[in-house]
Structure formats: C-alpha cells, structure tokens
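Next up is a structure, given as structure tokens.
Of the protein chains in this complex, one is absent; all others appear in place.
A, B, C, D and E label the chains in the order they appear, each numbered from 1.
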Amino acid sequence: MRHHELAFTGPATFFKAPYRSLAEDWRAEVGFLGIPYDFAVGYRPGARFAPGALREASGRFAPGAEGYFDFETETYCLQGVHLVDAGDVDPAQLEYQESFRRITQAALELRGRVGLPVFVGGDHSVTYPLLRAYADLDEFYVVQLDAHLDFSEARNGTRFANSSPFRRAVEELPGLKSVFVVGLRGLRTNPEAYRAARARGHRLISARKVRESLSEVLEQLPRGQKVYLSFDADVLDPSVLPGTSSPEVEGLTYAEALAVARETVRGNTLVGFDLVELAPNLDPSGRSSLVGARLLAEVLCSRYRDLPT
Amino acid sequence: MRHHELAFTGPATFFKAPYRSLAEDWRAEVGFLGIPYDFAVGYRPGARFAPGALREASGRFAPGAEGYFDFETETYCLQGVHLVDAGDVDPAQLEYQESFRRITQAALELRGRVGLPVFVGGDHSVTYPLLRAYADLDEFYVVQLDAHLDFSEARNGTRFANSSPFRRAVEELPGLKSVFVVGLRGLRTNPEAYRAARARGHRLISARKVRESLSEVLEQLPRGQKVYLSFDADVLDPSVLPGTSSPEVEGLTYAEALAVARETVRGNTLVGFDLVELAPNLDPSGRSSLVGARLLAEVLCSRYRDLPT
Amino acid sequence: MRHHELAFTGPATFFKAPYRSLAEDWRAEVGFLGIPYDFAVGYRPGARFAPGALREASGRFAPGAEGYFDFETETYCLQGVHLVDAGDVDPAQLEYQESFRRITQAALELRGRVGLPVFVGGDHSVTYPLLRAYADLDEFYVVQLDAHLDFSEARNGTRFANSSPFRRAVEELPGLKSVFVVGLRGLRTNPEAYRAARARGHRLISARKVRESLSEVLEQLPRGQKVYLSFDADVLDPSVLPGTSSPEVEGLTYAEALAVARETVRGNTLVGFDLVELAPNLDPSGRSSLVGARLLAEVLCSRYRDLPT
Amino acid sequence: MRHHELAFTGPATFFKAPYRSLAEDWRAEVGFLGIPYDFAVGYRPGARFAPGALREASGRFAPGAEGYFDFETETYCLQGVHLVDAGDVDPAQLEYQESFRRITQAALELRGRVGLPVFVGGDHSVTYPLLRAYADLDEFYVVQLDAHLDFSEARNGTRFANSSPFRRAVEELPGLKSVFVVGLRGLRTNPEAYRAARARGHRLISARKVRESLSEVLEQLPRGQKVYLSFDADVLDPSVLPGTSSPEVEGLTYAEALAVARETVRGNTLVGFDLVELAPNLDPSGRSSLVGARLLAEVLCSRYRDLPT
Amino acid sequence: MRHHELAFTGPATFFKAPYRSLAEDWRAEVGFLGIPYDFAVGYRPGARFAPGALREASGRFAPGAEGYFDFETETYCLQGVHLVDAGDVDPAQLEYQESFRRITQAALELRGRVGLPVFVGGDHSVTYPLLRAYADLDEFYVVQLDAHLDFSEARNGTRFANSSPFRRAVEELPGLKSVFVVGLRGLRTNPEAYRAARARGHRLISARKVRESLSEVLEQLPRGQKVYLSFDADVLDPSVLPGTSSPEVEGLTYAEALAVARETVRGNTLVGFDLVELAPNLDPSGRSSLVGARLLAEVLCSRYRDLPT
Partner (left out) sequence: MRHHELAFTGPATFFKAPYRSLAEDWRAEVGFLGIPYDFAVGYRPGARFAPGALREASGRFAPGAEGYFDFETETYCLQGVHLVDAGDVDPAQLEYQESFRRITQAALELRGRVGLPVFVGGDHSVTYPLLRAYADLDEFYVVQLDAHLDFSEARNGTRFANSSPFRRAVEELPGLKSVFVVGLRGLRTNPEAYRAARARGHRLISARKVRESLSEVLEQLPRGQKVYLSFDADVLDPSVLPGTSSPEVEGLTYAEALAVARETVRGNTLVGFDLVELAPNLDPSGRSSLVGARLLAEVLCSRYRDLPT
C-alpha cells in the first residue's frame, strides 16, 4: 500500500500510471509509448534518453484521482481518465528499417487499445513510422510544432534522418492530406524542401508570425478534422527548453505553443500525439524534462476537457 | 588595507558587509540572516546552499559608499545605508521543531538590532518560524511572490514541509491578517488549500493575471500596512532563474516580480523580507545566484529610496 | 513482445526485473526495495535520487536467463535466479519517526517474501530502521563498509541522522552482536563514538589496513554467522565513485571493497544487504550509478554462486 | 572529396570557411579573426575559449554556395560571399601591451585583405586595440551593444581591463567621433564614467528604453556613417545567452539586439564588427555558442543583403 | 607569422599540425583522420564529438620542432616527424554501409600518403571498415585494448554495431590472422562471442591479468609482425578516463595501457592505430580528451623512437 507519494519514488512510469506491456490484453483511455530512438539525429544526440527522463519528471505531475484543479476557473481536468504506460519500443539500433517496422507495429497495437495514443520520442524521424500506423485513415491532417520543416528529400546521405519524416510520410500515406507547420525559424534551410511542401499545399507558419499575431495563427489551424499532433521540443524557445539537439533562438513561448496545441485538440479529433527531440542530457538543470512533462499533461487536459466541479 | 576589490575576493559575506555575530551587541540599518535549511523540500534539495552562494554572488554587487547610481534618473540608492551580515542559523537537521525554534529566536534577535531584517533561506518552510518572530504585531500582512500556494494542511505525511508554512502561520498568528499571493501557476494544485486560503480572505493572483495587467495587480496590493515580503525564487520564470527545486513554466519576468516587490515596499512599512527556494546546485551557469543577489539589492533600493544627487 | 533490449529502454526497474508491489502476494529469490530518503544527510543531499538512478543504470547489467558469464573461469552466476523490484518506501519527509516506521514495515514484508532482501538507499540513517526488521534474530552481525563510523550518540542536534544509525541499532536490538566496520578514514572523527564502539566490541578497520593487507582484513570478518551487509558508497575511493555526500580520499578500490563483500557473503548467511549514500546528482559523468549497479550485481553473484557450465 | 557535411565534421573553422594564415597573401569579402584573450576579465573568465567554441558551433550554420534562404520572403543572403578564417591572434598572456600590439597589427593586416573584418573575442578589452587599427579614419562611429558602459577611467587598479576599452579608444583616436551604447542595465555602475561619456557626447540607451520603444531607439542610431559594431554578448538577456562573465537580468531579446545591429549595418558603412564576452565554459548546454554563431551569420546577412531569387 | 602559441589558439587541428585534405596531393610521416561516427553506439552516445575534442585538447601537447624531451633519459622523441591532419570522414549517418564504404576509402587514401595512419573515432564499429583498408596484407595482427570483446555475431538486432567490428573483420579479411585483446572485464558478456573468438585462436587477456603481471601479458603480445593497434578508451579505468559510453570499473591504469601499446609498437611493424569510444560530452572536467591526446602523442613517441640528443 502506498502512502502520499513524493515525486521521485517508485519505478518511474509516465505520470505514475501503471505499466502494462503491449504483450498483454488491456484497454485504457490514454496510453503512453516511449520510443528511445535517436540514431537519426545529425547533430547532438540524447533524445534516446527522453522516455526515461520524462517518466521521472512526470512523477512531479502525477494527477490524483480528481485530475488537476485550476483555481482561477475552479474546474478540473483529466478527472478519472485512465492512463497506462505501455513501455518502450526496442530499437534495432543501426537497422532503421527494422526499427521503423517495430515502431509502426507498436503504434498500431497501442491504437487498438486506447482512446488516445501518446508517443514520446526519440528524434523526429520516428514520426514517419508512427504516421504509418494511421495508413487506414482516408483523411487526416498533421499539426507540426517545429523550428524546422523536416521535409527534406535527403540529408547527409540518407532519406530517413530527422530532417525528412514528413516527406516520407506524405509519399506513403495518401490519407495524410496536409501538414500545418507552426514555429519555423531555422537559419540554414533547404529551399527545395520549402518549395516542395508549399507545392503540396502544406501551411508553413513562422515563429515570427506567431509572435505578431497568435490569434491569426490559431485561425489557420484545421477544424473538425482528424488530426495528429507532432510536437518537436525545439519549437519552444531555448530559454524555456534548452535540452534539444538543435536549439534555435526566438522560439515560441510555452504559452504560445500550448495555445496552438490546445486549439488543435479542441477544434479537431485528436488521433495521436507525439513529443520528440527532447534531449535531457543537454540540460543539466533538469527543467527541460519538467517542461516536457507538463506539456504532455496540459495537452491531455485540453483533450479531456475541463468540467465544472 | 583593502584596494579596489574584485567581486570574488575575501571571505564572502552578503554584499561584502561586515560579519557581526548575533552573540555580539551591535545595531545597523539592514541585517542579513542566512537560514541554510532545506530539509523540508519534497523534491530537489539544494536551498541549504543558498546563503553561501548568495554571499559569493552578492560580492559582484557590493555597493560603494555612495550606493548604486542610476544613470537614467541620475539618482542614488542605498547611499550610506549600514549593512551587516549576521551569519546563519544552525539547523538542527532532522529535528525541525528545534530548527524552527532557533530560527524564530534568531529572527527575534535580528529584529531587535536592525531597521530591516533580510532572511535568506533555505526552503519556504522557514517562513513559518520567521513569521513567528512577528507575533507581537497586532496587524500585519504578507505579500508572497510564489508559483505555489504553500497553504496545504499537510503533504507527504507532514504538516511542516515547504507546502504549508502559511497555513501554520495563520493558525498561530492572529496578527497576520491576510496573505497576498502573486504568481501562482502550479499544475498539480491542492483544491482544499485554495479554498481554505480564499475562505480566510487571502488574495490569490495568478502569473497569468500579472501578464495580462501588471498595473491591476499592483493596485490590489496592500497599502499603508506593516508588510512582510516573502519572495519564493520560483515565482520567476525558470528561464530567468533555473536554480530552484520546483520550476514552473510561464513565470514572472524579473521586471514584473521586482515591480510587485517595489510597490509592496514603497506603499507599506516593510517589517521583514525573505528570499527562499533558490537552489544554486541546480544551475551550473551560476546565474540564478546572481539574479537572487541583484534582487536583494534592488528590493533594498526600493526601501532606501532614491535620493537626488 | 520485447526484442533484444538496449540498456535504456522501458520503465526502469532494478536490472529490468519485474515490478511487484508489496501490496500484492508474490515470492522471489531476490527482492529490491528502494528507500529514497536523504533527509538525514548533514552535508550534500541527493541520495534520495539513488533508487531511480540505480534502476536506470542497472539496465545496462540486466542479466539474461543464464545470468552472467565469466570468460576466465567459464562459469556463470545468477543463473535462473528470480529477481523482483518491490518498489520504494514512501518517506514521510520531515517526520522521520514515521518514515522509519514505514521502512521497518516494508523491510519486514520484503523479508517475508524473498530469500535475500536488497535495500537501496537513501542515506545511511535508513540502516537503523532496516535493521529493526531483523529484531527477531537472536544473533546476527553487521559488516559495514564505510569511510565513517556512523556511531555518534548525536550530531547537529539530532540522534537520528546518518551519523548515528548503528548506535541506535545496537541500543534497540539485543540480537545484533557486533559490527565489523571496514574502510574507516574520516578526518574529523568523533572520539567518543570510537571509544563507545570499541567498548561494545565492534571491529574497526581502517582503509589503510585494507591497503596494507587485504588478506588479513578478510580473515577478521565473521564466519558462519547470520550477517547483514551495509555498503556505504563512500567506502570506495572518490575516484571510483565521486557521487556521494561526503567523499574521503584514499578509499578502497572497487576490487578491495568487493573482496570484503564477497568474503562476507561466502563465509556467512546473508540476511540482508543495503547500498546507501550514493548521490547521483553529484556525479555528472553518470559513472557512480554504473559502479553502484555493478556492485549490486556482483554481490548477488557471490551469493548465487558460480556454477560450472 | 567531401560529401554532405554534418555540422561537427572536419577541423572546425568559422562557418566551415577555409583557413588562410595572415602570413599568406589572399583576398576575401569577409575575414574572421579570433582573439582568444580574456586576461582582462575581472570576474568569471572563459572568453578565451570563444573563438574555438564559435568555430565549432558555426559548423551548424555553414552556408551553402547559395547562402541562406528565407522562406517567408523567398530571398537569399550571403549568396556567393567569400569567407575566410584568418586564424587567431596569439596573446602574450600577462604582457597586455604586447598582446594589444599584436591585436592591432593583425587587425590592420586583416583590414587590408577583406571587405569586412569580423573579430571574435575574447573579452571586451580587445576592442581598444581593435579600434586602433582604424586610426587612419578621419571620422567614424561605434555602435556598442552592451549591458555595461565599459568607459571607466580605471578599475581594480588597471586602466586596461574590460571596463575601460572605449575610454582608452576615445583618448587615442580623434577620428572616433562618438559611441552609441545600447542595452545598458548594470546595477553597480560608475557615475564618473557615465558623466564622462555623456560629456563627450556619447549616446547612452538603456535596455529599458529598448523594451519601451525599439523603433525610437533605432531612430537614434547613426546614419550614413562609417561604423564599427561592437557586440558584447551580455547585452542579450541571460536566458538567451547564459554563457558570459557578467550576466545581467532584463537584457535584450535576440530579436531586439539583432534589430539594432541590422539597422546599424543597413544604415551605415560597416567597417568592422566584433563579438566579445561570450564564455562558452559557463554554459554547459552549449546554446550560448550556437546563439553567438547565428548572430554572426545574421549580421553578415544584413550586410550582404537579401537578394530576390 | 605566429608567436609563441597558447594551447587554445587557432583553428584546432591534431597537435596543431597543418590540415591537408585527402583531395590534395601530399605525403607525410604521420596522418590523422577523424571519424566522427557514433551511430553504432548502443548506450550513451558522444564519440562523434571526439575528433573535434581531441583536436582541441591536443593543442596542449603540440610538439615543437624538436619533439618532446624526457628529462630523466635526456632523450627526445618525435623529433622532426612530419604530422598532417587529414580531416574527417563525413558519415552518411543512418546509412551505415555507405558510411563504412567512405571510411574504408579514406583509410586507403591515407595509407597511400603516410607512413603511419592514425584514426580517431568515433565508436568501435569503425574499426571494421578501417581494417578493410588493410585487405591487401597477407598476414597481419590486431592488438585490441578494450574492456569488451566486441566480437558478437549480432546485438540489438544488428550485425554492425560497436559490439561486432572484429567479428565482421575476421569474416572478411583472410589476412587478419589473430586478435590479441587486452583489458577485458565486462560483466554482461556474451558467452558465444568468447567461444567463437577462442575457437579462432584469439588471445583474450583480462584486466585482472594485467594487474597480476603486466610483464607476463607483455610477453604474450605478437612480435615481428605487421600489427594494427586498436585502442578503445574504455580499456582505461574510468577514474582515468570517465568520458566513454560504457565505463567499466577496475580498468587499466594509463601506465599499464601505455606499456601494452608501447610494447606492441616497439616489437612489431605498426601499420595503423585507432583510438575509439572517447565521448567528451560525458566528462565535463575535460580531462578525458587530454588523456586521449596525450596517449596519441605517447604512442607516436614509441614509434618514432627516442634518440639520444
């Protein structure tokens, strides 16, 4: 029997939820799947440690039975929502095609069990195999929060690095109708990738645009659609989240990024959600993981809406 | 004989002020008392090292005889104000009642010697024994800058952790009429604590409110009262001050927090001031301590007002 | 279904063993219990994070079904030994008597379930409540690997800090006949504590003695007894394990410390084993946790002896 | 033959430009000169490592043949601009007059070879010998982005520390007509220095002013002049760039600082540009160097203007 | 013209040697080739940064024209030996077969230009493509200093990770007659790999053996052969070199490891030498890179033998 729990006690699972293997038979409202894969990072590695670090950090935000309470609105969220930690996909290291196969398969299994699958990367390359688990959908959209476009045909000699997941996904998934990218601000960009994305009808919104008018940006998001939300940690300003492979100055504030995520969740049917590119080893203060954990919680709060007490 | 002094020379004392033990007889305008106690932290410890770290960092802001000069207004502050470092309270480690007794006693002694006692924690639990040193006041108020309410009846099996100091204080001190809390934004909050605080008439102001309208918040602060100012380092945004046990995103900017502190000091009679929950070990860049030291200096500047040259 | 597992995948448990709560009914050969309690540390805290860090680090040493293979002797150890992670005791933070009560109770429950309970602290104060779980034994001994005696009557105003666990234990447990302390080398020692320990017949062996003649030291260890092994991480030289509250130069090598632990295990009946005072936050290289995890594994190897293939 | 290059491959040079020694004969549009000198820092050293760290970090922003592409305006900058890394000045360590002599001489040589010399410090004291390389100009101006005035007659017993470069420069260079300082916000300021600067007609603009109205500040900058831009990394808010000797809260955002630099470059003839006081050792996250490298690139982009594709 | 040089000045190259691209035509006695590839690391990444870090650190050991002087023997080594930094191989990131092809090709080119090629990894997987550059040799041997055997058929789903380079090499290179492995001490070993290595006649020597009798170990090394020396940084004790992916306690001292390397070099014809698995990001003290740089220098000293003055 457990007593009142401190944040750091017990084998760490996401938000202190029970761990249930995908090999077992179970159902839940929300399932977390870790994807400790960062072999596709072309700069500073470390995102492989994010599932572990987010399990630890999220212990600080473990919701009670009544969820979270907002004192300003006197409302609760996540009340009674059943969370499960479904463990991690085991990467096949160098053999990325096999790793990607395992990721797609695990995502499919998780989709079959839960109302909302939450994927915790890993680098952004994993979003391609994750999206393959949605190949059955006739029409869906991606909202991507990201400093970078990640739509390169190839980079550093490979077509499957973390610069290309959305290029690969749209090639393979006819149901993926469009990608809305919010937060762009890389310096060394790839003109071909931008032109290809625009040619395909993707919506490309810079971080500067968000700062100028968040409300205009929110209006451009999809409505009433099936949407997969892909949150690259580097969309946030590095002062908020320094622990990421390729930080870029002048990023979104946490509130801005959360507003985009919230509007996405509230205006559409969320079919999946990933948080990628958080590299805890690059932030000795530990706050990057805390920010990531809080973000997971608040996006879930948007989905499992605030109910009056 | 000392020459021009570099910031890091000499045995470190607060702002290079002389050290005078409370065992000796002396008087001064401002007295600093360190309280290296963080045994009540339920998450990441380290605030026990804050008095030492702030002594070191404050060497960089040691005021000259003429105090600090503001080039925009051509005014000075802290001119000729006599500062003393009164040393630290020695905690009794696990025996918190004894530690608290020593803290209260040292605070009483300091109050008897100086115009303004400044307490440097330590975690926030120490504000309870510090406030006990004001039991003689018939009516006074607390302005608390904090991300968290710290008004829980109990937590993790104890009623005296850093989640409860103000609950304990109001129970014991009839003179403590109300607490104004500014900067609230925790995610995993305690509904009962919020309701109890409101029921007692406390003013609870979120960080979001401060961002929306700082001037409205300033208007809600007490006026013309005896006020104790309790500054929890985590009220600041973690990008400004990452070195704290429980950082929370979307905190106050330094300017916002200073404005609240300044307005408090200028509109009331400041009877005491603490800075707590700064954990220097959690910030390898060292800037958290520099921010804390500068904050101490600028709050004192508000009190020992700018005089035309 | 899991594939070949990388060290860092999955919710971390000790050596990737299954987690089974003490609230459930189960039996195993070895059970690990974490005790994330470091409120009794009078210097640099952090041992509260050791259970989490050792769970993560031990993933690198997760034994396969056949245990570990030694290529020089062509033998295996830990073959087929059933390990369970029994989770953590939840400390009651400031209320040490309640924390200690919970620790003793959990230890008792674990003793009832497993052949060998392994306790992962936490600071050394927890060994006192752990030893209370052996109050039923008429005669048993402690072998303590430690740089410090930890036998003070009181320190810093308390009798229950990490300087006193063995003083408290011998006062309360008539069955605890003697303590063999190996590795002593503190500078600021407490003469009264040394005299009291010797008066009670404890064996006090310095690190210098170990360096002079390890074999003589091994001969002085108990034989054929019920023994509880208490391993304070600071017995190791800080170059081997820098992540500890109070490192002392000229400590034992890993091989020396392991030899003492092995001889203890092989020559006696091991009734319990703790590893304490490892503070992962004090070692940014991460190797302290890897050393601690390997030590746990190798002590278990001594117990579950090498069998020819 | 090189393939697509990852950021971190090859001997690091500024933006992966070729290294050409000043002992050789060559011409280029832009030449970088490192000045690994921080012996004049009176607080936390480390700027000596900035040239090396910026060479490494700038690998991530190595422009391709077509320069950088801005997807919002569909324009390019730095297209076809020839960059050269001219290596470092070797300081004579303690012998600052000799170090300064070498710096002036190397700057003169670089000026003779390139359209725009870019100097990477080192601490701010090096701007004095750098400016001496412009003694031939009859009239030129300095725009200084800085938290501190750096115009002290002397400090800590010396007239040549990083608190005094501009005082020394105006004494020696009749052509240096005025200094525009933007971003001032130090607490422990030197009244005499401020008065002397104002008496000489320097324009002193606080960080607060920039926040109040960036456009008004931009209007106060020089126009149509020969200008030397001196960028002290501490003008940026420490949340953006923590790696600097003397961080000061409430600094400029990256966008604000870049706007000031851009306006300076576009409205005038840029004769030289330095980036100083970046101390990579004070920022274990590595992002300070990335910010510095990006800033160098974007200032160059302002100079080698955006051309329609 | 350069003055006396400090360790950290100038674009960093190995030992401040000139950089010459493999695309150019040149000859030298010793050529360094960096291989910033660590995508095959199954635990803690970072070896991709070793070539850059060793270039920086080796600046401290830049030999003068007369090489290094040994005051005890009054001899010099490396006198007049011509060193060249040949740059890095650009990995193709995820596409390991392509990366390996590039590595082999670059190694071949370097072999054609220099008396002794020195390869700086990267993880240990790169030794396989490096050894392929010696396919022309009818008979040669490998001396491998390593904590781990690295002879697994496959691991974590791949046959090309850093656990398998020597298995792959012996399969492909009939000229590679045997591997002498010194320093073995992993805990979680692979019995099949050990048996396969022994079956093929490899010599497997534990770290324990080295401690027992270094001279006996030295006698077992090959004599009079063509030898490739592969130095895995983790053969060293983690107290000496903490910056490595998989540190193992009870490693070789620097003197022991150097003795093995020296004896190998002096008793045979050294055809190639690699230093791998140094991960500078895992050692914030920076000393791991300094140890690695010194080791490179001292192995070269063994090869370019001490000559009387």
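Please note the rule applied: a residue touches a chain if its C-beta (ideal position, glycine included) is under 8 Å from a C-beta of that chain, and two chains touch if they have at least 3 such contacts.
These numbers were taken from a predicted model, which means no experiment stands behind them.
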Displayed partners of the chain not shown (whole complex): B, C, D, E
Given E:12, E:89 or E:240, the one touching the chain that is not displayed: E:240
Hidden partner chain, touching residue among D:64, D:80, D:112 or D:157: D:157
Residue touching the undisplayed chain, where the options are B:48, B:111 or B:155: B:48
Residue numbers in chain B that touch the chain omitted from display: 1-6, 8-13, 19, 21-23, 34, 36, 48-49, 51-52, 55-56, 85, 87-93, 102, 284
Chain E, residues in touch with the chain not shown (by the definition above): 3-8, 60-64, 66, 68-72, 237, 239-240, 253-255, 284-287, 290-291, 294, 297-298, 309
Those residues of chain C which, in the complete complex, touch the missing chain: 42-44, 149, 155-157, 184, 187-191, 194, 204, 206, 208, 238-239, 242-243, 246-250, 282-284
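Definition applied: only the chains that are shown with their structure count from here on.
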Required steps from chain A to chain C (each step between touching chains, minimum): 1
Interface residue overlap between copies chain B and chain C, same or different (over half shared): same
Chain C and chain E: spacing of chain centres that average the CA atoms, whole Å: 38
Whole-Å gap separating chain D and chain E, where each centre is the average of the chain's CA atoms: 40
Length of the line joining the C-alpha centres of chain C and chain D, rounded to whole Å: 55
Of all residues in chain A, the ones touching two or more other chains: 3-6, 8, 42, 48, 90-93, 155-157, 239, 284
Arrangement of touching chains [line / ring / star / complete / other]: other
Chains that touch, pairwise: A-B, A-C, A-D, A-E, B-C, B-D, C-E, D-E
